Every structure is written in C-alpha cells, then in structure tokens.
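Input: a single structure, listed below in structure tokens.
Every protein chain except one is present and positioned as in the full complex.
Labels run A and B following the written order; every chain starts at residue 1.
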Amino acid sequence: MHADPAGVLTGTHFLDGDHACCEGALAAGARFSSGYPITPSTEVVERFAARVPKIGGTFIQMEDELAASIALQGAVWGGAKAFTVTSGPGFSLMMEHIGLAVMTETPCVFVNVQRGGPSTGLPTLPAQGDMMQARWGSHGDYEIIALCPNSPQESFDLTIKAFNLAEKYRVPVFVMLDEVVGHMTEKVVIPPADQIEVEPRRYTTIPPGQFLAYKAKDDLVPDMPRTGEGYNVHVTGLTHDERGYPDMKPAQQDKLVKRLVDKIRKNADKIILYEEDQIDGADVVVVSYGITSRVAQRAIDLAREKGVKVGKFRLITAWPFPEKKLAEIASKVKALVVAELNLGQMVREVERAAAGKATVRFVGHAGGSVHRPEDILQAIMEVAR
Amino acid sequence: MAKGKVEIVVERCKACGFCVEFCPTKVLALSSAFNSKGYHTPYMVHPEKCSGCDLCGMYCPDFAIFGYKPAAPTKDAAAPAAGVAATAASEEAQDAR
Partner (left out) sequence: MTTTIHTNPVEPFLRSERMPHIWCPGCGIGTSVNSFARALTDANLDLQNVAIVSGIGCTGRVAGYMNLDSFHTTHGRAIPFATGLKLANPKLNVVVYSGDGDLFAIGGNHLIHAARRNVDIKVVCVNNLIYAMTGGQTAPTTPGSVITSTNPYGTYDPSFNLPYLVEAAGAVYVARWTTFHVRQLARSMQEMFKKKGFAFIEVISPCPTLYQRRNKMGDGLDTMKFYKEVSKIKNGAPTSEVAMSKAGEIVVGKFVDRERADYRDLMHDRLTEVLGDQYVEAEACECSI
C-alpha cells in the first residue's frame, strides 16, 4: 500500500542522515517513538518530537533505554508502527528487549547511529563497531535484519525498508548508521506518498476464538492479532506454543526457536540487498558498508586508474549476511579487501563465506575517523600483486 | 433448607485451608479423600448452614471452590466445564422439604 501522505515530506531537501532517517520513519508510517538522548542519534527523535504532533502520533522521552526499548513494543501491540534510536551504550542496554521483540515477533525498528566504543568511547565520532552486536547482542539463538545506509538519502530510503521488513517478517530490524552518515548533510529527495510503498501490518482476518496467535503461515511468519478486539492474545517472552501460552518443553523450544531463525534464514534471498560493480573479471573485490563504502569507492577508482581490476561489493543488508554471493565471488577472485571502521567484525563473515578460496585482507581501525582512501588503496595494491 | 450450595473443582484444590477457615458459618472441612495430587479437598460437613455467600470462592487461591444460591442464577454468560454447577428446577423442588 502507499504511504500516508501526512507523514511524507515530499520534495528535495538538504538533510543530514539523522534527520533523513526520521523522515523515513514518518514516511513508513511510524507514529510512535520512545527514545532516550544519546549522541550522535538524538537528532532523529528530536525531529520526530517536533514533527509527529502535527501528523498524529506520540513521542515520549523515557527515563532510560531499557524503558525506551520496551515502550515502543507496547505501542506496537497497541497498533502503532514504532521505533527507537540510540548509539553504543544505549544499544547495549536495549539487548534484552531486542530478544523480547524476537521472541514475541513484535515488528519494530531500532536505529543505531554507531560511535566509537567500547563503553562511553567517542560519543561524537564514528565507528562501525556494533555490527556483530546487532546480530548476536541478545542472548539465545535468533536472527535479525540489519541495514547499512551510506548517505542521508539511503538513511531515508532504508529506514522505510526497515519498517517494511519488520512488518513482513515480524522481527526487530536495525538501521545501522554511523556518526558520519548521521551528521553529513546531502541532498535527499522525498517522493510523493503514492510512490512510496509501505508494508501494512499483517493483521489476521480470522476472527477471535478461532485464531492461533503464533501459528505460522507458509512464509514461517504468523499473522498478528489486534489488541482490544476480543482476541485475548497472550504475548510472552517464555517459550510458547501456537496459542502463545508458555510451553517449556525441549521439543517446543526446538520447534519455536528453529522457526524464528528459519523465518529469516529461509527467506534470506528475499531480504538480502547489496550493491555490486565490476565483479566479473575482477582480481580484487572490495567489501564495505556504511560510510566506509564512500571512502572505498575513491580507493577503488584510484586502483582502477592504476590498471587493477577491482570490483566493488557493498553490503546494504549486513544481516542476513550474503554468504552465498560472497562465496561465489571468493571462488572467482584472487582477493577480497574488507574495509570497515572497527578491528574486524564483518570481515569474519567474509572469511567464513570465502572458506579459504580467496585471500581476505582486512583494513580497519578502532573508530574515531573514517578511513583514508590511501589506506584502502594500499591494501588493494598489495593483494593485487 | 440451605440458601446456598458449594461447588468444588477437586483437581484444582491444594488444601490450603482458606475456605474452611473463612467460611462464616463453618460449613466446610477437609475430607479424608484426596485428589490425584494427594491434596485433601474440602467437603460440606454442614451443608444446611451454607448461605451461598461465596466467601470461600473469594478466598480460594486455586479457583477450586465457589458458593452460589441455587435459587438465583449468576450473572456470567459463558459456562465452561470446570467451575460450573447446574441445578434443575425439579431438584430444587425436591430439596425443599
């Protein structure tokens, strides 16, 4: 269905990533946000607080990220599309509730504008150090979806995508910005509402009394009941059966948790997004995402000028990880250069997918400043030899 | 003739003794019989004293007992299998000795 025009700021704008992300949420239909201030993400909810009272929705600044990350889930069950925004330290606090959203299959969006870590780290400077945390940060076995915009325009577009994926797969979806993408100002084109596709909530058409809240459909995702309409839902973080009632036997654990994981793994082909360029015939492929991909582009161009056959592979979804595609690339190229703003996170996934078929060369540092093109170029030149 | 009657869902009872203690007319006692979990469940030792006040039901933490007045129907619509007592008018007539 089309976006609700009330939330769509159609036009050509000059916005930073944080602001564009907020507009993306509004365009997607988000009408509730619970937040807590944390640099460099705060602007997202500040803008939401200013915009949403004129659209019809609520922003509430909660007392901490523990509250923010669950208040939005209450709002989802109340019927709203909801999200929160944070950075490293807040992200760590939200981990338990990410698990709750996974287990209860609550569609919602968490935006992390990544900054230097660990701990308080570098509040005003970029890093890409939470990538593994987005995937593994909560306890137990689960899968999530994470998107990595590399520009304010993508912050807008991919936030809409995040909401749509959340509704479709009933899973928390992460928009992993970083401080530079969040604070860089660029042109953002927001189309008219009728050119923006939004995924409606998959409410069931089965009446109360006959509906099993956690019985999955063919895509492994159950439809959602509505609160306040006599369904008498039971939503619990305990391992549960198809009615939603606690059922804590090992067989049920196996059945439920496998389905929660499979609903992403088996639908991965429909979820995964990447950008590739000149992979065919390449000797070296540079793998990157987020702000690093902007610098990597420069390094790739310089390397090509020097005659190196360099391909580009940009992760748009970091999770689920495009392992099949990377495995295929690894079997055809000499080397993969993985550039990221951390001390080695997504590179491990690349290594795993490559399974030794290509050299994997990591270029990264602990955050605080973006890569210099020459750092990535040097790595390309070294592995190209 | 007793104004009230008590219905006991034997399998839910955990023999806490609240109903026995707090019945205002001391209608109940724990019997020597027991349910499948081994709990001695209550029974009406003085049924003629029951007023159907449902204080036993209010106290019961296990939803295993309730009192009612057979002459007056209760408000609730649904009648699930447990916690239901059906009285026939003819039974009432017989009871009125």
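In the analysis below, a contact is a pair of C-beta atoms (placed from the backbone, for glycine too) under 8 Å apart; a residue touches a chain by one contact, two chains touch by 3 or more.
Fair warning: this is a prediction, and the values are worked out from it, not measured in the lab.
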Visible chains that the absent chain touches, using the contact criterion stated earlier: A, B
Touching the left-out chain: which of A:73, A:86 or A:164? A:73
Of the candidates A:37, A:237 or A:368, the residue in contact with the absent chain is A:237
Missing-chain contacts mapped onto chain B: 7, 9, 11-12, 14-18, 21-22, 39, 54-55, 57-64, 66, 68, 70, 73-90
It is residues of chain A that touch the chain not shown, namely 1, 4, 6, 29, 31-32, 34, 52-58, 60, 62-64, 66-68, 70-82, 96-97, 100, 198, 200-201, 203, 226-238, 245-246
